[in-house]
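Heads up, the thing below is written out as structure tokens.
What you see is the complex with one protein chain gone and the rest in place.
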Amino acid sequence: MSRGAPSRGGSLAAERRQAYLLVAPAVAVLAAVALYPIGAALWLSLHRHIVVFHERSFLGFANYRFLLADARFWSALGHTAYFTVVAVSAELALGLPLALILHEARRGRGLLRALVLIPWAIPTVVAAKLWAWLLNPSYGLINRLLGGADINWLGHPVLALHTAIVVDAWKTTPFVAILLLAGLQGIPEDIYRAARVDGASSFRIFRSITLPLLRPALALALLFRTLDALRVFDAIYVLTEGGPANTTETLSLYAYKTLMRAGDFGYGATLSVVTFLCVALAAAALVRGLGRGWEEAR
Amino acid sequence: MRSRGRGLGYAVAVVALLTFFLGPFVWQVLTSLWPDDQLGRALPRSLTVGAYASVLGGRPFVRWIANSLAVAAATTALCLLIGTAAGFALAKLEFRGRRLLLGAALAISMFPPIATVSPLYLALRAVGLRDQLAGLVPPYATFALPMTLWILSSFFRQLPDELYQAARVDGCTPLLAFRKVLLPLAAPGLFTTAILVFIFSWNEFLYALTFLSSPEKRTVPVALSLLAGEHKEPWPEIAAASVVATLPLVALTILFQRRIVSGLTAGAVKG
Partner (left out) sequence: MARLSLEGVRKVYRSGVVAVHEVTLEVADGEFVAIVGPSGCGKSTTLALIAGLEQPTSGHIRIDGQPVEDRSPRERDIAMVFQSYALYPHMNVRRNLAFPLEVAGLAREVIAERVRETAALLGLEGLYERRPRELSGGQRQRVALGRALVRRPKVFLFDEPLSNLDAALRTEMRGEIKKLHERLAATFIYVTHDQAEAMTLSDRVVVMHEGKVQQVAPPREVYEAPANRFVAGFFGTPRINLVPPSTLGIERADGLEVGVRPEQVAIGRGGPPESALAAQVYLVEPTGAETWVTVALGQARLTARAPSDFVPRSGEAVWIQVDARHLHWFDAGTGRRVSAPPSP
């Protein structure tokens, strides 16, 4: 640790303090809207708090004990985990070819990127409505293309969850592609030329050069998308509201219903906190697991 | 001959991708022009703007757009105001806790919104901001401010250190150097941040759904989700509403695609 510098007086030290002044407003706002609510949610989760009845009593960890035995919670966790794994895999699998295509584009590269970004830019609600209409049992295009089939996409538990996955993938693959594209653009042209001169085939180049050098970007996309998928709310809410019969209910949705529909702020907070913990755990695990790969590839 | 085959495969891939990503949208536009009574057919025989008339005339649509505009603009303004100087400090100044702040910002943007909904609800209610558009701005800062800090600090970092040093040697305090030398050069970064914060704020759903209850205060995403007909869902109207609601976003995306991409990858590439 460099000693001496911060503890000295003089104008240099005074100017160093200016830095704190500049970041203070941002720190204050973040503490107020993010850190405080998390602490407050933790506190809330230890109570029984029904807003409508103005009822409020301290329960200790009773809510958490209840949660561990709550079958609906475990289903929600399962749905969320399944959604995350499938959606993120699909997005990475689709995003990479998309990134490669965008990378190859010569003419109209800008327009292509813009068009492909449109699904990302529109509200999730709109995206969900778009697909709900396409999958409408009576009038939807998909059923028509399937020769007049009568599939109720959103009414069937398994199909409904996968529909949500398709909506999520449709909307966020462009984002993944953009991240991967940045990674691709970071690979110097000379490396490819050297590989060509060494006689490597396109596939070989992709496997031995492109993919390893893309690892940081892939890791980043994996991290961001996983954390986003674990928090999914909008699409499911609009498509099925968790139905039919809670078969597509995810953690966020269950917590929301408990809070806003049942007005149970105590248990709702408990669910929220647990959701937060799941996301935090996933983040920690990914950062640790990917951190190694990241450092290697740098 | 290899490049020609490649060219064909490439063209096919592009068409397939465009179909997948834009197809639903195109279909939605078509639906919005579809006459109600012809919904049973495979394709409409004629097109009508009746749905648009109903959407723009009948419901408080303009109101909803104004609401979204107000909240998004306010959030963007607030974040730029407090985030720009902070982004500069994070990039160019040495102080304890710098890395911690950036890390904390990233972590905060990863919070599930549902986690903060309950206390925020109670807090907003306590200060009388529940069901007020202004009450949405603080919660929106949860994701908008970290994004601002990451993009702008990355942007300021790209400005040469020597420019800041020259300003210091020329007699500027850090604040003065920021104002006179670095800030004017940061305009593109500010613009990029503004676009992204605006888009994310406009599209936000959970907080808007939870904290606002009056119909006339709804933002566009919430209003669209609650659009219901008397008997069955008025699909052409929903489609029309979707198209109108997203037209500004589509325009923003096409016009500023390069900035959006640079903003999204700003923090990422430096990682």
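Things to note:
Should a chain be cited, it is by its letter among A and B, assigned in written order, with residues numbered from 1 in that chain.
In this text, a residue touches a chain if its C-beta (ideal position, glycine included) is under 8 Å from a C-beta of that chain, and two chains touch if they have at least 3 such contacts.
Every value quoted in this text rests on a predicted model; they were computed, and no experiment measured them.
Although it is not drawn, the missing chain touches A, B when the whole complex is taken into account. Between the chain not shown and the residues B:30, B:106, B:122 or B:176, the one that touches is B:176. Here one chain is not drawn; of B:57, B:128 or B:184, the residue touching it is B:184. On the side of chain A, the interface with the absent chain consists of residues 1-5, 8-15, using the contact rule stated above.
Residues touching the missing chain, restricted to chain B, are 160, 162-163, 165-173, 176, 180-181, 184-185 (touch as defined at the top).
Assume only the chains that are shown with their structure count from here on.
For chain A in complex with chain B, the residues that touch the partner chain are 6, 15-16, 18-20, 22-23, 25-27, 29-30, 32-38, 40-41, 44, 97-98, 101, 104-105, 110-119, 121-127, 129-131, 133-134, 136, 138-139, 141, 144, 170, 173-175, 178-179, 181-183, 186, 216-217, 220, 227, 230-231, 233-234, 237-238, 251-252, 255-256, 259-260, 265, 268-269, 271-273, 275-276, 279, 283, 294. On the chain B side of its complex with chain A, the touching residues are 10, 13-14, 17-18, 20-22, 24-25, 27-28, 31, 39-40, 42, 82-83, 85-86, 88-90, 93-96, 101, 104-105, 107-108, 110-123, 138-139, 141-142, 145-146, 149, 173-175, 178, 199, 202-203, 205-206, 209-210, 220-222, 224-225, 235, 238-239, 242, 245-246, 249-250, 252-254, 257-258, 260-261, 264-265, 268-269, 271.
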